[in-house]
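One chain of protein is taken out of this complex; the other chains stay put.
== subunit A ==
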């Protein structure tokens, strides 16, 4: 279903809503394209004219400084005109429907919507209703998907590890509420990772999560055993109020990544986090800042990946 919506009749990537259902060739093409855009960041003039004359709207129904900024930079480096709309404080707050907001912006000649929304399926809904020439990129919807984040993570892993088929990857923390984890799991499985583990207490794991193609661990030490990559997830404070966890302190004691624990993993294990990190809750500072941490690298790769996805969906580069 997602593929029907994402790929057009000619097999071109029209929207980027989820990693799920996209073949390995597509994921590699996105990463290869991102690779070709990396040099733009170190040029004297950090711009290429691929999307000149195109208008990109960052439509954020949920605040997110980092993701919005990287999408904005990516669009600007492709020479697009960019509009940032924080919908939480504009149209829909006045009672306008989501669809009316989209149609009004579309009438202004928009070519692409980058959508962040608190409800799962929001990007799908918008993609189903936009005009044929308009593309939609999912910048995170509910608990469902955050495909560009997953792709920048894969890009970072590939940079360091090359061969996915040898990798054991542990994803640790609040899997239940994480759109990032879902997209990472799909991407890792599509790229042929040897094993994907999810590590969390039962309260932070969705039912039937193993059907996504993961091994479930409730013990961090076991989850880290011989891991090549460990991805820590952000923990929201409200999980304590929702009776999902007793305290941050107990979470850190059981699932926090410390240097001592990291020794269970392979010596060259990458430490990743989609950010922003909670030091002392998910991850100890000594690990967040250690040589194996690629957390800041992930941020940089985010721009190249988002440039790639924008250029591919708008047909500015060959898919």
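By definition in this document, contacts are C-beta pairs under 8 Å (C-beta built on N, C-alpha and C of every residue); 3 or more make two chains touch, one makes a residue touch a chain; residues count from 1.
FYI, contacts and distances are computed from a predicted model.
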Hidden chain of the complex, named as in its UniProt record, picked from "Peptide/nickel transport system permease protein", "Phosphoribosylformylglycinamidine synthase subunit PurQ", "Translesion error-prone DNA polymerase V autoproteolytic subunit" or "Dihydroorotase": "Dihydroorotase"
Touching residue (missing chain; options A:206, A:300 or A:315): A:206
Contact partner of the left-out chain, one of A:119, A:195, A:248 or A:286: A:119
Hidden partner chain, touching residue among A:116, A:143 or A:292: A:143
Hidden partner chain, residues of subunit A it touches: 1-2, 4-5, 20, 97-99, 117, 119-122, 124-125, 141-145, 179, 182, 206-209, 211-212
